[in-house]
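Only one structure is covered here, and it is reproduced in the block below.
One protein chain is absent from this view; the other protein chains keep their places.
And then subunit A:
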Amino acid sequence: MLSYSIRRILMLIPVLLGMSIVVFSIIRAIPGDPALTILGEKASPKAIEDLREALGLNLPWYIQYFDYLKQIVTGNLGVSLHSGASITQEIGPYLAATTELTIVSMLFAVLIGVNAGILSAWKQNSWFDYCAMLIALIGVSMPIFWLGLMEQWFFAQELKWLPSVGRDNSRNPVEAITQFYILDTILAGQWDQLWEVIKHLILPGIALGTIPMAIIARITRSSMLEVMRADYVRTARAKGLAQFWVVYKHALKNAMIPVLTVIGLQTGLLLGGAVLTETIFGWPGVGRYIYTAIGNRDYPVIQSGILVIATIFVLINLLVDLLYAYIDPRIKYR
């Protein structure tokens, strides 16, 4: 297990390096001049040329790349061209906001998705199965944009149960310590604030979690169906074990392997792909941070932002692989 883990971790180095090259090149391929976009539509040509010079945009690309790599290795993600602030500092709160939202969404997706999938498989071809799979189908094809606006309209505007935007109530903002508001409010012992933060997480959490929930439900169902036909499950049943234990103890463990992959993939996708949810719910997250940076031609932010997200994605995949090897020891010998 140890040697497998080490091998797996060492593989990260070429992956990350390759990623940095890809990100760097793609960004250079976007048409548009960062100097122009920074200075805005009212800038004079001379000012633009001066700024290009100052930013090193006139240097050959490989020099720019190695400069960039050197910085990254020293933990310096560069400076945002747009705000002039250090990205290493700037990205922290965004990352925390998105991570918090992603965790809540995945919690929602996994809890509901896995259980719905299990029950569907358990009661295959029952009305519950049909309903759950219909909901899952709708869930997969639901435009997040539409879902988010409908949630806001119904739960915030009409019923006034939940707040529609932001991470906290602006009239009584959360004092940020770690930038993870749930943690911050617990640390400060402000329970009413904690409730406020949770309320703000519910609508965007559901909007973001719906698609993964539906995917997880479907995968769990098919995986469970397969496993439940296996001999050992039949044996377990034959020896008179209650159905609940057959399903949750014996079948689930083996059925979880493909589900785990999907959970890992979806978590990574959510982390970077939350742009729509973050836009609709005014969520100050990393998705919108990078998205805005693209509009501003803020090269360093796009580069470093994507690199950070991609690194997290790779790390989640690593975690999934290690978990695999843990659940199914055969994997590490392949």
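Everything that follows uses one rule, which is that contacts are C-beta pairs under 8 Å (C-beta built on N, C-alpha and C of every residue); 3 or more make two chains touch, one makes a residue touch a chain; residues count from 1.
Rule of thumb we're sticking to: contacts and distances are computed from a predicted model.
K.L.:
The complex lacks one chain in this depiction; which UniProt name from "ABC transporter substrate-binding protein", "Biotin-independent malonate decarboxylase subunit beta", "Formate dehydrogenase" or "Cytochrome bo(3) ubiquinol oxidase subunit 3" does that chain carry?
P.N.:
The record for the missing subunit names the protein "ABC transporter substrate-binding protein".
K.L.:
Considering the whole complex, which of A:L59, A:C131 or A:L319 touches the chain not shown?
P.N.:
Of the candidates A:L59, A:C131 or A:L319, A:C131 is in touch with the missing chain.
K.L.:
Touching the absent chain in the whole complex: find that residue among A:F24, A:Y68, A:F108 or A:Y324.
P.N.:
Of these options, the touching residue for the absent chain is A:F108.
K.L.:
Which of A:V23, A:L77, A:M106 or A:L119 sits in contact with the chain that's absent?
P.N.:
Missing-chain contact among the listed residues: A:L119.
K.L.:
Given that one chain is not shown, which residue among A:I27, A:L101, A:I206 or A:A310 touches it?
P.N.:
A:I206
K.L.:
Name, in rising order, the residues on subunit A that touch the hidden chain in the full complex.
P.N.:
Subunit A touches the missing chain through residues 31-33, 36-45, 47, 50-51, 54, 82-85, 90, 93-94, 108, 110-112, 114-116, 118-120, 128, 131-132, 135, 139, 148-149, 152-153, 155-157, 159-167, 169-171, 173, 176, 195, 199, 202, 205-206, 213, 217, 248-249, 252-253, 256, 279-282, 284-285, 288-289, 292, 295-297, 326-327.
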